[in-house]
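Notes follow the structure.
One protein chain is absent from this view; the other protein chains keep their places.
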Amino acid sequence: MILSILIAGVAIGSIYAMIGICYNIMYSTSKVLSFTCGQLGMIGAVFGAWFIGDLQWPIWLGFPAAMLVGVAFGFITELIAVRPVLKNIDQHLYVLSTLAFALMVQTAAAIWWGTEPRPFRTLIGLGSGALAEKYWLPVVVCLLTVGTIDLFYRKTLWGRAFTAISEDPGAALALGIPERRMRVISYGLAGFVGALAGFVGGQLLFAFFAIGALLNFYGFIPIAFGGIGSNRGALVGGLALGILQQVANYLVGGVFVGVVIFALFIAVLVLIPQGLFGSSAARRV
Amino acid sequence: MSTFSNSGKGVADPANPGRLISQFAPLAAALLIAGILPSFVDNYWIQIASLACIYWVLIAGLNLIVGYAGQLAIGFVGLLAIGAYTAAILCEKLGVPSLVALVLAGCSGAFFGFVIGLPSLRLKNFYFAMTTLGFATIVTQVALGWESLTGGGIGLPGPVFPAPFNSSVGFYYLVLAMALIATYLLRNIAISNFGRGLVAVRDAEVAAEAMGVPVVRLKLVTFTFSGGLAGLAGALYAARQTYITPDAFTFDLSVMFFIAVLIGGRGRIVGPMVGTAILTLLPEIAAPLVAWSTFAYGLLLLLVVLIVPGGMADYIDKIFKKRPIANRITAPKVGVISAVISRAGDKAATSIVVKNVALAFGGVRALDGVDLEVQPGTIHGLIGPNGSGKTTLLNVISGYYAANQGTIFFGEHDIAGMPVQSRSGLGIARTFQTPRVLGNLSVLENAMLGAYSQFSSSFPLTALGLPNSRREDKAIRERAYRALTAVGLAHCAESRADQLQHTEQRFLEIARCLVMQPKILLLDEPAAGLAHNEIENLGTLIEEMCSLGVAILLIEHHTDLVFRISGHVTVLNLGKVLASGTPSEVRTNKEVINAYLGT
Partner (left out) sequence: MHTSAPESVRPLLSVKGLAAGYGSLRVIENLDMSMGQGEIVALVGPNGAGKSTLVKAISSLILKTAGTVTLDGDEITKLSPRECGKRGLVHVLEGHRVFAPLTVEENLLLAAFDVPAARRLELVEEAYAFFPDIAKKRHDKAGALSGGQQQMLAVGQGIVRRPKLLILDEPSAGLAPVLIDRVLEVVESLRAKGAAILLIEQAVEKALRVADRVYVMVHGKIVLNTDAASARAPGVLEAAYLGTSTNQ
């Protein structure tokens, strides 16, 4: 029993962690927290189900196609919801623009895909029971994602440019780093990661238009907990949240799980605003 | 010019008959139409109109939070749900009379409004938005899960009001009345001190604190008030729907309330009202495409944010509202100052004495044992190279930083531990290095903000529009107008403050300080960016205030101005006092010259 709770928790937590990473990547080059991250997850699940389930495409075609849609939505987010408002001094506008866009995406999905959750086909068919694909796939992919992105940031020039831009955008600009190009690329990358989360999580979450809002919230908690910008924090936070959710579900039952998590969320935000792993950004004098 | 030499009654007073008529005409027309509506439309449309009124009750409150206070509360539907369920449960399960349940629903809304308000004190923007979202989700989840109380997924019947309110038309008039009351309350707050204070919290929180706005208290009171309205709206909603279930309170609805406020324009009343009408009508007009109405809302919000972030009302404002005339000159009338700043009861002049103040940030000693004294009726200049600690010292005196050691005496009181907001109540006024004015408000309203801490009417009494609060408002308005005359901005009184030039904004900050009737005036580089003749004007204003007994601390890089008007000059360098004496002593001091030349 405990084992199945843990496994389910870790699986779903991996999906949350990946959405958290999606937030982080967008934030790293634009200092924007975007409401579209959860929707990207939904897109990955819905388009994955459409290509592979409805259109009967083989996985080696359906998967990249779904990811491409995610990347495209990442680019579109940057173009219409982020770039225009960055110039504006008013800090809060990006919240509204990304919220508006997210709402449009969600509604469009509801209209096109329908409002019923549809199952997501098993992809590889390896494992069953506690080791079913729907559990191990998100975890494996999540770990791979964290590892790859880490390598990207640490070993490639572009990854280091991302770090530079998020550390000190003014200095990066003065240094001649192609800020805008970097930002566009980062949003595409974030789109990929978000869609990936939905795709590998499709068997757990189903292809359902409403999971976007759900993932928005549950994907944000890991980074609020772990600190914005920290992918390791997102991983730890995501897994912890997933497990907590399953445990609470078992102990308290559906209703009050949400209350517990919400209360915890508020407490963490108020007490440790920069998160457990986040940098408390001591500004240079 | 002589038209502006009176106290400004004709021009600026909102109680002026001509002004009232022009303001109320559109509302009166809408009211008339609304009143006779039932006689020419059928039942279906009366129900739609009722829905619009109910939404408006909630949105009126939300307008204060989102529009005026600038808090991104996107999960407000949770309060609607709470109001609805409170009323339904009280009526259905406890047999409480429906009108009483209505009031109690308002109370529970107010309570939870307060609860949502608490995170807003620490969390901003995205974080706060997420929090309210989470709140709304939780409410729905509880409604779904707590079956014994809420009927779970099956739901509960809504309250039924006694005759004549149980008919379609009767109910319509009930909610119309409630909508009117909500509008009345909203308007009274919006045009009052509190409305200005909220805008200050939204747009210039740092300056708001310096003017004595109790940010925490004001936010919480506003959330409580708005929550109460939302709770009432919820009860009415439950009555209209006759049956409520958790899935009636969707996220989409919450976002739509939010959009209604924003499309109309932040800090307006008529705009959000129009937004509410659109919100209610759109699904009806687009009947076959009702699924697309949410999409349309998202698109509309996106367009508003990208094209007219201030909302449609802002856009209209910029076209129609009175612009300041081109080629205007700022001609101060210093003789008026005395009338502005003399306090009726409290004539005692007070000094500021700073002793041995030290403050370190990390390893850096920003202030290292500084002594300074400013006596009433004197001007004390404070100069020094970059990073010498001038502004830090000012921030310590005004209360933004707490010193690690040393004392600060205001007259006989050690104010070292006092929060920023309380210091303005004592009579400590300040200007900022970059002018912090509220662009969306008029120049006159900006000046009025200086008297925030002197306004004694409470929030509830102001909302009710009682004569006392109106009288106070009028007195402050007149005082503010005089202050504008004193600094030479009276001719811009009605214009938006963001249409002023930089130098005019600096003078506006000074006018705002005058309205506070200060005993101590702290000026942070007031001459920056001013032309030669403007600096002369500034000097004259400062000298006049000094002669009326105000103690003035002047930080400046325009050393010529400082040496000319100061009685005493202190030079800071690297957090320490390098020299202190008369202007002629200081300007010939070799060490001072070396410090400036970096040798």
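Residue numbering begins at 1 within each chain, and the chains themselves are lettered A and B in the order written.
Just so it is clear, a residue touches a chain if its C-beta (ideal position, glycine included) is under 8 Å from a C-beta of that chain, and two chains touch if they have at least 3 such contacts.
Here the structure is a predicted model, which is why all the values come from computation and not from measurement.
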| item | value |
| --- | --- |
| Given B:P157, B:P385 or B:G406, the one touching the chain that is not displayed | B:P385 |
| Contacting the left-out chain in the complete assembly, out of B:S424, B:Q505 or B:N537 | B:Q505 |
| Hidden partner chain, residues of chain A it touches | 157, 160-161, 163-164, 167-168, 170-179, 284-285 |
| Residues from chain B at the interface with the omitted partner, ascending | 385-386, 434, 500-502, 505, 525, 528-529, 557-560, 587, 593, 596-599 |
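Following the convention adopted for this analysis, only the chains that are shown with their structure count from here on.
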| item | value |
| --- | --- |
| Separation of mean Cα positions, chain B and chain A [Å, integer] | 36 |
| In the complex, chain A residues that touch chain B | 33, 80-81, 84-85, 88, 90-93, 95-97, 99-104, 107-108, 110-111, 213, 216-217, 220, 224, 253-256, 258-259, 262, 265-266, 269-270, 273, 282, 285 |
| For the chain B and chain A complex, residues of the former touching the latter | 70, 72, 74, 119, 122-127, 129-131, 133-135, 137-138, 141-142, 144-146, 251-252, 255, 262, 291-292, 294-295, 297-299, 301-302, 305-306, 309, 361-362, 364 |
